[in-house]
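Every protein chain but one is kept in place in this view of the complex.
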Amino acid sequence: MLPSTGQALPGLHSALARPLSWTERLDLPRRITFAAAAAVVLLVGLLLGAITWNGIQLFVAGGVPVSQILTATWAPDPTSPPTNYGLLPFIFGTVGLMAVAALIATPLSIGLALFMSEIAPPWARRITQPAMEVFVGIPSVVWGWLGLTTLVPFLREYLSGLGFVVGFSWFAGGVVVSLMILPTITTIAYDSLVAIPADLRTGSLALATTRWQTIRHVLLPTAAAGLATAVVLGMMRAAGEALAVQMVIGNAPVIPTSLTRPMTTLTSQITLDMGNTVAGEPWNDALWTMGLVLLLISFGFVILVRLLGRRGSAR
Amino acid sequence: MVTPSRRRGAIAPAITVALSLVIAACSVASPSPSPSSPADSPGASQAAASGTVSPASTGGSDIDCLAGSITTSGSTALQPLVDKAAKDYVAACPEAAINVQGGGSGTGLTQVLQGAVEIGASDVTADSKLQPADASQLVDHVIARQGWIMVANPSVTGVTNLTTAQARDIWTGTVTNWKDVGGPDQPIVLIIRPASSGTRATFKQIVLGGANEATGQTLTEDSNGAVTTAVVQTPGSTSVIGFPYYQQNKDQLSGLQLDGIEATIDDLKNGTYKLQAFGHLYTKGQPTGLTKAFLDYLASPTVQDQTLPSLFFAAAGSD
Partner (left out) sequence: MTRTIVADRLATAALWAAGLAVVAVLAAIIAHFLLASIGTLSLSFLVSDPSTASLGGIGPLLWNSIYILVLTLLITVPLGVLGGIYMAEYAAENPLTQAIRFCQELISSVPSIVVGMFGLALFVGLTHWGYTALGGSLALTIFNLPLLSRLTEQAIRAVPADERSGSLALGATKWQTIRHVVLPLAIPGIVSGIILSGGRIFGEAAALLFTSGLATPSHYDFLDLDLTDPRSPWSPFHPATTLSVYVWNLNAEGLGHFVRQIADASSATLVLLVLVFDVAARGLGRLLQRRLMGA
């Protein structure tokens, strides 16, 4: 509900009452706003260019074969040769963490989104809506600190029999990150669900189905593309998370043998090594290459989201 | 007129805020320790007991007061010393600001090289970590001799000494259970530092003879302080930390002897305890201004004869 044009007229009226000034004929607003928009593009281009350029230096300037980054040995220190820039433990870590976090968060998020859109009475919606906004706002270091002080000791003390010897583990990382991506998946899934036209719901109920049957056979399939988008965006956020992850996964530069073992990710290794590598040397170049790999993963996700969006609207 | 439904959405967060303000107000009523309590640095209480007095705000002849702001970063083993000296300097010279960060020896060297900080602290020489062209730009100022001690979680009962050979076996992954070195039947958890750490490099060179550490059951921690916390909390764990960190947490860790030699300052000074190195502060080129004044203060008798021993370091030019 927006006011009628009558509300905004007073300012407009005085502007119309006089002829155009020479500055107005120059159409400065168009030029200035274009410059601002162009600045954004330039900025993005600069960042992407820098990541790409620096990311390939490991191969171009350092002479490292591209296949080396797919090996599993991370030995970047030039003072203890031989060096080997194997990024496989980190790539495995990022993908593995993303998968576990999505597995934990998705049922809960979609359940919550369904609750908010279909089942919740108005008073419950007025609690869950702000709850999601607050959830989103909690900084990632707070999640990491919470995981470090409550989850990790819990795993270490009570579940050491299951293999959680040190508490820091793939699983701990997965739980912490799933809490962080929960609001992302929920809000986007909720938006997809409420966007479904009401006729579909009433049509289904007119056929004397139960609410759950409506959800299961009408709503979920219709919103499938939107729900998939929500999960993909959640996974994207999980892949990009750095500090919370670094605080709880143990940072062992190996491929973990089980969910209960410490591991590493691309983002947490960049966090650990960023300050102590010299720009221009292979170790630093390897970190940029990790950044480039992360960028390519994100790139893939963005394209996936666009494809899902197109599928959803085609329906 | 505002309909009631619009207000409700803000009630839940508003109540939480109000509740928290109440709790905060109650906390104000209860006494909390003031920021300037006497136990100011690791081992200061030790110093008081042994009669050594660390300089409070003498501002005496050893300090040349200059204005400005500088940042140091690097070795966490040296951090207690640099931190205390910085606090004493600033207390005597309010026009100065000295920001002390950690990050590890490698961080200190690269940050000072790239001009992000004025002083880089390192447990190892620049030549051993940087390329010759880069290392030649840095000027070394040796300010202390420091020692490290092997420690283990108190759950590892019965192990009070490790020979160099045993330490090597444990750290290279040949031995993976404490029972093989006289301890309980418990898997060994290694707590290692990132590759850029000076603590790790020194231990590797002196005890491991250059052999690579195992990567099986390990945890990586960023600093001496974080390693200390991890060893205290993780059963079966072992690592290497600087003397000041051990002294501050003696009651929660077991300190191990190396080849039967106790890790003390005296054994460090006469050379029988071999897990030691010099502490280096690097500047890019010759230092000037506040940087120079601070380095001069660190080389002065006040710091060398009083601050260093109170923090379990030995003087740079000692026996």
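In order of appearance the chains are A and B, and numbering begins at 1 in each one.
Quick note on the criterion: a contact is a pair of C-beta atoms (placed from the backbone, for glycine too) under 8 Å apart; a residue touches a chain by one contact, two chains touch by 3 or more.
Please read these numbers as outputs of a predicted model, since none were measured by experiment.
When the full complex is examined, the chain removed from view is found to touch A, B.
Residue in contact with the omitted chain (choice from A:I56, A:A75, A:L88 or A:L146): A:L146.
Within the full complex, the residue among A:A131, A:I196, A:A224 or A:L307 touching the omitted chain is A:A131. Among A:I104, A:M236 or A:L308, only A:M236 touches the chain that is left out of the view. Annotation for chain B: contacts to the undisplayed chain at residues 2, 6, 9-10, 13-14, 16-17, 19-20, 23-24, 26-28, 30, 32-37, 39-42, 68-69, 71, 73, 76, 79-80, 83, 97, 99-103, 114-117, 221-229, 248. In the full complex, chain A touches the hidden chain at residues 1-3, 5, 7-8, 11-12, 15-16, 20, 24, 27, 29-30, 32-37, 39-41, 43-45, 47-48, 50-51, 54, 107-108, 111-112, 114-116, 118-120, 124, 127-128, 130-131, 133-135, 137-142, 144-146, 148-150, 179, 182, 186, 209-213, 215-216, 236, 239-243, 247, 267, 270-271, 274-275, 279, 287-288, 291, 294-295, 298-299, 301-302, 305.
Keep this in mind: only the chains that are shown with their structure count from here on.
We define each chain's centre as the mean of its Cα atoms; on that basis chain A and chain B are separated by 35 Å.
By the touch rule above, chain A contacts chain B in their complex via residues 75-77, 79-80, 122-123, 126-127, 129-131, 134, 153, 156, 160, 165-168, 250-254, 261-262, 264, 272-273, 275-279, 281.
Taken in their complex, chain B has these residues touching chain A: 5, 8-13, 73, 103-104, 106-107, 109-111, 113-114, 128-131, 134, 187, 189, 194-196, 201, 204, 210, 212, 215-222, 233-237.
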